[in-house]
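Some notes on the structure that comes next.
The complex is shown incomplete by one protein chain, all other protein chains being positioned as in the whole.
The letters A and B name the chains in turn, as written, and every chain counts its residues from 1.
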Amino acid sequence: MKPPPFTYHAPRDLAAAVRTLAEVDGKVLAGGQSLIPMLNMRLAAPAHLVDINRAEGLGGIEADPAGVRVGALARHSEVERSGAHPLLTRALRLVAHPVIRNRGTVVGSLVHADPAAELPAVLAVLGGAVRVARWDGGAVAVREVPAAEFFVGPMESAVAPGELAVSAFFPALGAHDGVAFEEVARRHGDYALAGVCAVVTPRGAKVACVGVGPVPVVVDLGDLVNLDSGAPDPRAAADLRAAADLRAAAEAVREATEPEADIHASAAYRRHLVGVLAERALREAAREGAAARGA
Amino acid sequence: MEHEITLIVNGTARRARVPARRLLSDCLRHDLGLTGTHVGCEHGVCGCCTVLLDGRPVRSCLTFAVTVDGAELTTVEGLAGRDGRLSAVQRAFAECHGLQCGFCTPGFLCTVTALLAENPAPTDDEVIDGISGNLCRCTGYQNIVKAVHRAAELLAEEA
Partner (left out) sequence: MTTRLFGERVPRREDPRLLTGQGRYLDDLGREALAAAFVRAPHAHARIRDIDVAGALDVAGLVAVYTWEDLPERAGRALPLLIPHPALTHGRTAYPLARDVVRHVGEPVVMVVATDRYAAEDACALIQVDYEPLKPVAGLEEAVQGVRLVHEDVPGNVGAHLVQEVMTADGRGAREAIETSPHTLAFRLDIERSASMPLEGRGVYARWDGRDLRVYSSTQTSTSVRMAVAAALGLPLPQVEVIAPDVGGGFGVKIVHPWPEEVLVPWAAMTLGREVKWSEDRREHFVSSAHERGQVQYVRVGFDDDGRVLGLDVTILHDHGAYTPYGIIVPIVTSTQLPGPYKPGSYRVEFTSVYTNTVQVTPYRGAGRPQAVFCMERTMDKIARYLGKDRTEVRAANFIRPEEFPYDQGMTFQDGRPLIYDSGNYPEMLRMIKELIGWDSFERRPGRGIGIGCYVEGTGVGPYEGGHVQITSDGRVHVSTGLTSQGQGHETAFAQIAATELGVPIERVSVVTGDTRRFGYAVGTFASRAAVVSGNAIALACRKVRRKALRIAADALEANPDDLDIADGIVHVAGAPSAAIPLSTVAVLANPLRYAFDDETARATQFAGAASPDRPPVAEGEEPGLEGRDYYSPIRSTFAAGMHAAVVETDPDTAEIKVVRYAVVHDCGRLINPMIVEGQIHGGVAQGIGGALYERIVYDQHGQLVNASFMDFLMPYATEIPHIETGHLETPSPLNPLGIKGAGEAGVIPVSAVIASAIEDAEGIEIDRMPLSPSDLFDLRTTHRP
């Protein structure tokens, strides 16, 4: 289990990086926590590796009222510690193990586009975007790819050959929004069998599900979830409605997903599970939102 | 093509000529002769190869040596004091029987050293979460968890 040979490039800035990517058929190395296992198992054998770890200006976490921009070299642990975005922080605690998070990058996880990974769901549910750069022959050209277009298929993102994902933007939550991330993994830190990331705003509720489709499955539940009652109490009539709403939402989520079976779980179990987790995540997000509103 | 790199390992600058694909784990073990860092899976799951990169634990099997040219590394060989006295974490592992075959131990020691540097008095849950990326096939973890708490005590006593 040793990586195959490759030509190594260590560009010092973004322009050099995309110039190199334009010239050679190369893979980008950032954290390497997904790429290097594939190289070690010789499941990938790129002729060129473009290591961006020495490139200036690709790190950083910038937060403003509109949201958080995470640079290509920002490690999971760095973003987690920064606490810049509550949903991102919550999701990051579910990503692998602390040691992997010390090296792995947020943008790298997005580009890797594992359908069972947490971060793509966060980007998707928030309607964020990824900034992608390429060399257009004379300068660095940049495009913004919205989350809805970024995840193309399992392990496939919209980043084209020759392009480099330079940052990801996670829109900020509203002051009265509540969020939650619920998942079930076989072992702590494993990719989830299914997971649900929920955002409940005063206007409506939205979830993104992992592990139950080729890309994060986003379900806009509109006002299906009763927002006035944070934590449904089955004894109150209004809350009975809320509980029914949650069950209906869970059903809607189940219907939107197309899980597959693998050695860890059957498709039927995943479909059941994603509904359970949707209900839990929505309840928790609604509770949090209600608390934020002082309800 | 080979690359001339310098790694500051356990406080000493070490130079090596390595091809780009040389994993940091192999560079430490075979180029620098520091065989205390072990290799258990080479796909980043077992944690045997964990070393400290600029103070933070990372998988040396998921890092190319050339990427960390110039960085400071601490391996298991560098945990004891210059006088050879074992660190509090090492002593706690011995005292609590936190190792059997010893193969995963260097990875645990590096992980726990960093964990306690950041959180000197972890709760049980924090300890378990902190070591949750390291596999041990011998101990069932119970004595490792005990050792982490004991190391925290020793560090507090000696502070």
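Everything that follows uses one rule, which is that contacts are C-beta pairs under 8 Å (C-beta built on N, C-alpha and C of every residue); 3 or more make two chains touch, one makes a residue touch a chain.
Owing to the predicted nature of the structure, the values given are computational and were not obtained by experimental measurement.
Colleague: I'm checking contacts with the chain that's been left out. Which of B:Leu24, B:Leu62 or B:Cys104 qualifies?
Modeller: Of the candidates B:Leu24, B:Leu62 or B:Cys104, B:Cys104 is in touch with the missing chain.
Colleague: Looking at the full complex, which residue from B:Val39, B:Val58 or B:Ala114 touches the chain that isn't shown here?
Modeller: B:Val39
Colleague: If the missing chain were put back, which residues of subunit B would it touch?
Modeller: With respect to the unshown chain, the touching residues of subunit B are 19, 21-22, 29-30, 33-43, 45-46, 48, 75-77, 79-80, 86, 90, 93-95, 97, 99-106, 109, 128-129, 131-145.
Colleague: Please give every residue of subunit A in contact with the chain that is not shown.
Modeller: Output for subunit A: 1-5, 37, 41-42, 184, 186-190, 193, 263-266, 268-270, 272-273, 276-277.
The criterion applied here is as follows: only the chains that are shown with their structure count from here on.
Colleague: How many angstrom lie between the centres of subunit A and subunit B, each centre taken as the mean Cα position?
Modeller: 29
Colleague: Tell me, which parts of subunit A touch subunit B in their complex?
Modeller: For this pair, the touching residues of subunit A are 1-8, 10, 29, 32-33, 36-37, 39-41, 49, 51, 53, 77, 96-100, 102-103, 188-189.
Colleague: For subunit B, which residues count as touching subunit A in their complex?
Modeller: The touching residues are 1, 3, 19-21, 23, 26, 42-44, 47, 50, 53, 56-59, 61-64, 66-67, 111, 129-130, 132-134.
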